[in-house]
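The other protein chains are all here in position, but one chain of the complex has been omitted.
Now for subunit A:
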Amino acid sequence: MTHLDAVPLWVALPAALLLVLGSGLTLLGAFGLARLQSFYDRLHAPTLGTSWGTAGIVLASVLLFSWLEGRPVLQELLIGVFVMLTTPVTLMLLGRASLHRDRAEGSAAVPPAGNARPADRGTAGADGARGAATPPAWP
């Protein structure tokens, strides 16, 4: 712990707060992932970890490394920007895949595709015989 003892208190306190905030939010998100009831509820829980969980740990890392190296170390922000850009993409795709699977099975837990976009109707109408006939709902 030699390199951490040299850090002044005004850097250490915000960094420690950000670390505890980020890791605590990530733990809460994973707890929600394990505890929530339906899949569409569980889809929201890990975003705690990818929004402020990642942001807290990345900001703490930027703060500490900038002081330790004596220059602005901003490359950790790259991870934060990347995670914040990719998480909505992956979770929207996963949610649409799950909705597609539930509708294909005729599950009663999801609303039917009656008021969806016109492009979605092709896959929802043909329940059992989804084959080469209908174009993909998702491009």
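The rule we apply is simple: a residue touches a chain if its C-beta (ideal position, glycine included) is under 8 Å from a C-beta of that chain, and two chains touch if they have at least 3 such contacts; residues count from 1.
Following the convention adopted for this analysis, contacts and distances are computed from a predicted model.
Here one chain is missing from view; checked against "2-oxoacid:ferredoxin oxidoreductase subunit beta", "K+/H+ antiporter subunit F", "Carbohydrate ABC transporter permease" or "NitT/TauT family transport system ATP-binding protein", UniProt names that protein "K+/H+ antiporter subunit F". For subunit A, the list of residues touching the undisplayed chain reads 1, 3-9, 11-13, 15-17, 19-20, 22-24, 26-27, 29-31, 33-34, 39, 42-43, 46, 49-50, 53-54, 57-58, 60-61, 64-65, 68-69, 73, 75-76, 78-79, 82-83, 86, 89-91, 93-94, 96-98, 100-101, 136, 138.
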